[in-house]
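Note that one protein chain of the assembly has been removed; the remaining protein chains are unaltered in position.
So, chain A:
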Amino acid sequence: MDSTVSVSKGCFAFKRKRKGKIPSSVHLSGNLWYQSYKKCMGSSEELLEVLEKKIFTEIFEGLLEYVKKCSSNPETSHTEIPAATLLTGVNMPDHTSLFATLSKSIQQQATPHVATLWARDCSSLKATVERMCSQFMLVPTSDDANDSQDCDNSSNEESDDEKQTKSKINRWHCNLQYLSSWYSTIAAKGNKKRKTNKLSEKFGGKAQSLVVIIPDFESFPAKVLQEFILLLKGYQYRVPFLLVLGVATAVSAVHRSLPHHVSSCLRMKVFHSRPSLAYLNEVLEKVFFLPDQPFHLGGKAFKLLLDVFLFHDFSVMGFVQGYKFCMMQHFHGKDWTVLTCSPEELPSAVKLLSKQDIESVRKLPSVRKHIETLCSKADQISWLKDDTFVKGEIVKLLTNIHKYVHSFFATLKCLNILTCDLPGAPLEKQLRSVYIIASTCDIVKSSELKECMTLLSFLSSDELESKLSEILVILHESLKNGATQMMDVIEKLEGLVAKFKTLWAPVPTTPTKNSQSPSRSPLKAVRSPLKSPSKLLMNVNSRSQLREKLKEMSTHDIKLSPFEKLRTEVLSFLLEEMFTPFLASPQTKPLHELVFFDNIAAVKSHIVGSPRQAMLRGLRDPHFYLDCDCCKLSDLGDILPTLPDVSIVYKLHLESGKLINMFDWLQSFLTIVDPSSVEEEQTEVDPKLQARFTRAVAELQFLGFIKSSNRKTDHVTRLTWC
């Protein structure tokens, strides 16, 4: 271990040596990969920002209207405190930015006086009031409660108005009496040099409400909240307050923490925010599933992030952060990732590659596979030897991939439209899940798709037609975005759709028994009560039952109506000329590593942090974190005397049973740390070593591996088994 200059012993963080104190961006900007990283990140951040803005304005629209209304005529709310209740959903990590944006928008559009009270700062009524008042009275600066705490009462007490406005408001004054007198001066005079007044002129110079935002209503101590509201109510006729309550669960949570006499101080209005799942879907559609982005998440990485979202926290923010992290990981330190760029930039990017970079590209697994599958020996050799040839090939392959990505996403959307509402949804309902399947395995050959195709072959003509027209819309759009290969498909599909029209024109003259009436629906003519598979399969309970029924149905009618023929034709067209060519998994494409990031091993520990594993690893293999030569272990079971004490003690305790004898433990510790002392059969233990041992045991207890035992003296209980 490195030594420290500290006299005391303890845990020290050793920073890796830095080369200089250059800010990291300057430091990095010389690198090739950094340029393309910045471009890529910039474009997604831009998209995200636009989307976020749009979504926030949607959520806040009604709320802001309400705040404006209450704020512009505060006289109406003398009897009750208006309380806008925003139902936010349980995606806790997203709330910080949500309410920061809300506070900003209220300031810009409704009233300059906004205070945000987080439950963690408000453990008592006193703290709550102080925090609120200091935010109101110091409008320009934010987050200064800490500052206001150190300037204590009476020291520099000159109530010089000028000085006060500039310097911090004294904590002594952070109470409602002072606030109300402050408010009356604000309301009376409109010509002071405060920023607030510049703003309030903009709003007509009238007295404005003071908005108090409580973002995490549930975690607010109920008693504090009750008293706080009663207190505000007492001042309401002098100072028009307005509450914004952020409620994560449901409105009834408000009534669970506020008794009648408190809730009757309020006049609540409920606003809903968008469920975060809908928000995520929008983010996916508008930011991630865009074919012209040069960077995509592969199926595995995408699934990892989605799992965190669905299983853990519903946090869109977390998802976005994870995505950004993956992007960083993709680019970081690899100059050949300049190739992750739009197809137009490819030729210039490829010129920047050095010999080494080309070598790294050659080593990519997908490239190796590609080389092996080449049939001509000459090509194989040029791939391995000829750099300029490789550069040319790279451009070709990547251009292909980009084309493929376009058609892939378009086709995926089409597939999703076809299958999302099938009974039982064998191929998932959501595009995001279909994406995971398609990008991790060969979806065309999957049994799910086969099942879907069977189910689809029972669609009624109306359903099929409407689906096809939806598909055509998507395809046209993708064509506009540059999926030129889709041209062909569109033409053929349009031809097929046109056939639907002609289908109805002449009355089919098929001599079916029950077609006495010239029915508009030939399907009805053949199988009258059955219109759609959903109806048909209404009373089917299990998969096996379903399969049987389907089989039965497929063998039933031999005679096919023209519609049925057309339907078969359309479906086989879709399968063979759309899904099969365009839905191959990305992994089959050479150079896919450059466009699809799928290296979850590299990011998993960062995105899904696991403290216990980290701790165990540190104890088992201190070298991993300390990075010193003395702790290098050839085998993780080894115990070197140079390891940190706690690590030695930990490893020894693994060998024991449920109860650990302290004396034996100490002896084994001594054998390792100081072999000579034990050999000499000393009865006296070196007090220094004993102290080290005691401390290491205490540390282990603190970490939760052992606890003292009452059952046997001089024994401790072991708590973990791994």
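Basically, a contact is a pair of C-beta atoms (placed from the backbone, for glycine too) under 8 Å apart; a residue touches a chain by one contact, two chains touch by 3 or more; residues count from 1.
Rule of thumb we're sticking to: contacts and distances are computed from a predicted model.
Q: Given the options "3-methyl-2-oxobutanoate dehydrogenase (2-methylpropanoyl-transferring)", "RBR-type E3 ubiquitin transferase", "Origin recognition complex subunit 5" or "RING-box protein 2", which would UniProt use as the protein name of the unshown chain?
A: Protein name of the absent chain (UniProt record): "Origin recognition complex subunit 5".
Q: Please identify which residue in A:N73, A:Q108 or A:S181 touches the non-displayed chain.
A: A:S181
Q: Tell me which of A:H173, A:H330 or A:R432 is the one touching the absent chain.
A: A:H173
Q: Which of these, A:L51, A:V308 or A:L626, touches the one chain of the complex that we don't see?
A: A:V308
Q: If the hidden chain were put back, which of A:R267, A:K286, A:H623 or A:R695 would touch it?
A: A:R267
Q: Pick out the residues on chain A that sit against the missing chain.
A: Counting over the whole complex, chain A touches the hidden chain at residues 79-80, 83, 87, 89-90, 92, 119, 124-126, 129, 153-154, 157, 159, 170, 172-173, 175-178, 181, 216, 218-219, 227, 230-231, 234, 248-253, 255-257, 260-261, 263-264, 266-270, 275, 277, 308, 310-314, 608-613, 702, 704.
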